[in-house]
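Here it is, the structure, as structure tokens.
Moving on to subunit A:
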Amino acid sequence: AVAQAATDIKVGVVAINSTGALQYAIDSGIFRKNGINVTEVVVFPAPPPGIAAVASGAVQFTYTPTIPAVNAYENAGVDLRIVAPADGYSRSVLVAAKTDPKIAAQLDDTGVCASPSKGINRWRDLEELTVAVPARGAQAEVTIVAAVKNDGGDPKTIKWTTLPPGQAVDAVKSGRIDAGFTVEPFVTECEKQGLKTVGRPGVEFFDTETAIGVWVTTAPYAKANPKVVTGFQKSMFEVHQYAMKSKANMNRVLRASTKITEVSPAVALAANPPTYPLYVTRVDVTRPAQKMLDLGFLSKKADVAGLLQKQYRPRR
Partner candidate 1 sequence: MLGPVPPAVVSVVAALALWQLATSVGPLANLSIPSVTETAGALVTELTSAQFYIRLWETIQMAVAGFVIAMGLAIPLGVLIGLSRFAWRSTKFTFDFFKVIPPIVIIPIVILVLGPTMQMGIFLIVFTLVFAMSIQTGLGVRDADAVLLETMRCYGMSTWKQIRYARLPSAGPYIAVGVRLSASAALVVSIVAGLIGGAPGLGKSILLSQASGDDPRTFATVFVLGVIGIAVSRVVIWTQRKAIFWMPT
Partner candidate 2 sequence: MSIGITISDVSMSFETPTGTKDVLRNVSYSVTPGLFVAIVGPSGVGKTTLLRILTGLTKPTGGTVQVRGSAIEGPPDGLAVVLQDYTRSLMPWLTVEKNISLPLRKKRIAKSELSARVRESLAEVGLEGTEKSYPWQLSGGMQQRVAIARALATRPDLLIMDEPFASVDAQTRFDLEDLVLKVRKDFGITTLMVTHDIDEAVYLSDEVVVLYGKPAGVREVVSVDINFPRSQIETRNDPRFAELRTHVYSLVRGLSEPTEVV
């Protein structure tokens, strides 16, 4: 490789194991090779502060699920650009998961935990109950609303409350709430405590989308630093390709994730491995946006085409 001056960047993440790809790309020199030097990985508690940080230039790229990205782009007019996928689903598995909860469990690390004593068996049973989500108006709520609606329920009657995923299980168990959105390892914990997983709202929500989590930057930055953006895209492409190639590779990536999440490697390896898509496609953005409009989370028809940066495709 030609020795070139690497550009320093900072990247924002949330503490989930799919960010292992980013960490692995750093550790294994993929970024360096592509002319990028990641000086710092900043852990945010949720996507919105990460988006604020990217908007201000405090970090150059940040992780966010597509839903907050659409929100920020549409509601606030934050001029974001989706540059690369971060995590998602494999389309075929997603289709299979729709009917088979076992597969769904392997695919989606989120879940809605509920108390069986409340007689909650399916999505529409959540009607008129108290349901906790980590943040209002964000991914969890949008996906649960969609699931309830799909199941013939009226999501408007749900009483929303906010709780971090880690506290939802305790709250359900002590009867303080009826159901709560959680992520792994709490989904497992939920079942261990004798509670019930109603379903995986992510699996319900997404149909053909493959990228759920994405890397974003701002339009001005993308415009001013095309080389860096390409380098970043290329790096993520390479590491995703690498991770999906074999179980051993994936484990290496998951091990890298513990640098960010600070859980023990055993725990990281025990969890369901993430799926790493290679590109973000148009439908990955337009479908969620359309559904958000349908469900009333957006007030006007979203014009999200501009949100998507041209994706990296290797020349054959």
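Just so it is clear, a residue touches a chain if its C-beta (ideal position, glycine included) is under 8 Å from a C-beta of that chain, and two chains touch if they have at least 3 such contacts; residues count from 1.
Selection rule, in plain terms: all candidates are chains of the complex that A comes from, given by their letters.
These numbers come from a predicted model, not from an experiment.
Peer 1: Looking at this complex, which candidate touches subunit A: 1 or 2?
Peer 2: Among 1 or 2, only candidate 1 touches subunit A here.
Peer 1: With touch defined as at the start, can you tell me which subunit A residues reach candidate 1 in the complex?
Peer 2: 12, 14-16, 42-45, 48-50, 52-53, 55-59, 164-167, 169-170, 173-174, 185-186, 189, 261-263, 267
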